[in-house]
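Reading through the structure tokens given below for one structure.
Of the protein chains in this complex, all but one are displayed in their positions.
Chain lettering (A and B) follows the sequence in which the chains are written, and residue indices restart at 1 in each chain.
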Amino acid sequence: MTNTNRQTLLGSLPTSFDKGPDWLRALRGRAAETLREHGLPTKRTEAWRFTPVRSVVDAEFSREEEGVPSLASPLPDGVTARSLRDVLRSEPELLDGRLDLGGAPTHFAALNTALFDDGLWIDVPAGNVVEAPIELALAITKSAGRGVVYSRVLVTVGDDAELTLVETYAGEEGGQLTNSVVEVDLGCNAKMSHVRVHENAGFQVGRVDVRQAADSAYRSTVVTLGGALLRFDVRCLLQGKGAECQLDGAYLIDGDDHVDHHTVVEHQASHCRSEQTYRGIASGKGTAVFDGIVIVHRGAQKTEAHQENRNLLLSDMATIHTKPHLEIDADDVICSHGATVGSLDQDQLFYLRTRGIPEPLANAMLTYAFLESIVDRVIHEPTRARMREALLTRIPHAEDIRGVT
Amino acid sequence: MSASTEQIDDILKKGYDAGFVTDIEEEYAPPGLSEEIVRFISKKKQEPEWLLEWRLKAYRRWLEMKEPTWAKVTYPKIDFQDICYYAAPKTNENAPKSLDEVDPELLATYEKLGIPLHEREVLAGVAVDAVFDSVSVATTFRDKLAEVGVIFMPFSEAVQEHPELVKRYLGSVVPVSDNFYAALNSAVFSDGSFVYIPKGVRCPMELSTYFRINAAKTGQFERTLIIADEGSYVSYLEGCTAPMRDENQLHAAVVELVTHEGAQIKYSTVQNWYPGDENGKGGILNFVTKRGLCEGARSKISWTQVETGSAITWKYPSCILKGDDSVGEFYSVALSNHRQQADTGTKMIHLGKNTKSTIISKGISAGHGQQTYRGGVKISRGATNARNYTQCDSLLIGDKCGAHTVPYVDVRNSSSKLEHEATTSRIGEDQLFYCRQRGLSEEDAVSLIVNGFAKQVLKELPMEFAVEAQKLLGVSLEGAVG
Partner (left out) sequence: MLKIEDLHVEVDGKPILKGINLEIEAGQVHAIMGPNGSGKSTLAYVLAGKDGYEVTKGRVLYKGQDLLEMAPELRAAEGLFLGFQYPVAIPGVSNIYFLKAAVNAIRKHRGEDPLDAIDFMKLSKEKAALVQLPDELTKRSVNDGFSGGEKKRNEIFQMAMLEPSLAVLDETDSGLDIDALKVVAEGVNALRGPDRAMLVITHYQRLLDHIVPDVVHVLIDGQIVRTGDKGLAMQLEKEGYAGVRNALQP
């Protein structure tokens, strides 16, 4: 890797786009335009106020090629997985209207739209119920220089079809920046379970955009274990009547980790339901941020939306920010949100100790239990087991729990 | 007649000598804001040099600041050069001479609110005795208060009589450059209240600012400063129950509270500025900065507000919990009907050990009203064992209104505990029908349900205020259902 082809992220934007179908060139052009006009986030950008990215914005990166997640499991019947680059070359019309499906992107997602070179398109045709999960993995390698990777995945699930997708982004702490965008398009009555794991994912800006038709159900479980600087957004657009989404997340940070999870749920149709539960633990000098918005649009009556964010702060050098908010423009709704930040419950600790459990183990048990309730929702058994194991390794004294649970 | 009125009258008689072309009968300084206007205001008030410098510093900072846009409110752009920054009380010639001359609709509102007759005269701006009655009532109290050492007087008088106190505390809680509107207020504030409660004194009566209501016609930039010295207590009421008939009008007040060790301030507001008409024409643009500093250990500041008026409300009464074991409370009911927009909440900043804060916010939206709770809780590294409990509930009436909840939470101490809960729901048709089956009209039923919803907050108000606030909620919601 030589320094000669290094550029800042904005500096790497071409002045014009001349490859691919018209509509793609228009999308890329619009994204580049937005970036030129508004730039990348600063600390004044509301959605980024707790996650400073100036060092990323100002830094120079070299473009890395390997941005396509690899299939880590055999492809089940009834699913196709194709290279985005190939489809865009051979049958671009298949993808028209399915990229940037959540609307015009900004910031890093715009950068991804403007610059992604290849990616994956996973398609489940209408009526296909795929039981075996599809596993995707993107290994984040430690590069000597500073590289940037643009990763793009499109998942389309047809009417009445079902899919389970497990994504793992793992790697070593290193200078590489991963900018990933996953887009999910769910047809009527389609169901999708989506597990996403970040393990020491280094510098990462990730985003999942979900568009849901009537009666579809999307269930997301995110587990983030460490991250030098990780920002992850999930956004669900409930566009069809009766659609449902459930967004769960767990994050565990230590050292100098900085992890920031955002969720946006937009109720655009009536009779939709959404539920969110995020739990996090911050220790060391780490910073954990949670920001969740539920937007109920005018006319989205009979909405039910709930959101909860609970945090354990285990060190006086760590910081937790939480900002769950509701924007409601319809009246026939049941909405609630709750947030807590605290340390372990002293009464519970005391109770365990009176039963003879040594304090370090009692601490570990309660800490583990706090996140385990989310990890438990990971629908893919091998991943769930791996996550439990990872928790046991990462939580101090939790090794001793193994004999207990 | 109080000293302040005399002074202003004297000033008016003197005429201008700051280069303004105007004659002595003129009530307003020319529109626009400049360093000269700031000097003019200061001079009119015969202020000492340090205060003029303070105002000028604020003005210069204001010039560099931008109007905040983060609140969820929209309103026509304010032309700050088109506003008069100094207006002496009107001569009484144009004011109504008796209630017979007052707009009957206005009187009907007072009737519904159950405001006593003489108070109604005050509110309607009836020129004659009532106004000065009210002021002199305050001065009568002042003598009684002076016996126990409590200072309660217009701000401008305090500047003359207790400059050392004013100088020590002014801007100590809300610095001049705190925000755009606070800077503006610091530069041009007209008058307001000053309260000092000496060590160990429990103020023998509730202090009320009803007397300021008439002055509100002229003073859109009040400044209030309340200091509770060690071990003292005061309950302060601020009533803005004067519906005003006007164009959009800017109101940018600043309130600063300081409690020393073991002291307690209870600050209650019932705000019913003119909200504009059903179509959103007119109404007060209310941009207020209120903040209390719990300076001493075991001190306590409690804000209670009932906000039913104003076209735009932008207001976040806050507490800085600096002293160990200090307590901050915020109880709020905000109602937005028709085209009203309220973006309100609080900030609790925990600095000291064992500090506690409670936030109870009840937002009611009806018509096309928009309501945002915006609150911040910050627990700093050193705030060992800090506690916060936040509950914010929204009630929706009709399908054209909106309710938004935006809490910010920042915790940096592991022994602290914070809980935030929020719900949004609407008045149920079942509830309405149940009440009507028992013989209550639909409007009474709505008022009953709304008051039940707001009860947790209303019970924090002093008795007379609570009754008024309850009625106000009912009146403000008229026409919201059906």
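Criterion: a contact is a pair of C-beta atoms (placed from the backbone, for glycine too) under 8 Å apart; a residue touches a chain by one contact, two chains touch by 3 or more.
The shown structure was predicted, so the numbers you read here are calculated from the model rather than taken from an experiment.
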Where the missing chain makes contact, among the chains that are shown: B
Which residue of B:228, B:435, B:461 or B:477 touches the chain not shown here: B:435
Sites on subunit B contacted by the missing partner chain, in the whole complex: 428-431, 433-442, 444, 448-449, 451-456
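Definition applied: only the chains that are shown with their structure count from here on.
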Centre-to-centre distance between subunit B and subunit A (centres being mean Cα positions), rounded to whole Å: 43
Residues of subunit B defined as touching subunit A within the complex: 70, 379, 381, 394, 396-426
Of subunit A, residues touching subunit B in the complex: 46, 50, 298-299, 301, 311, 313-343
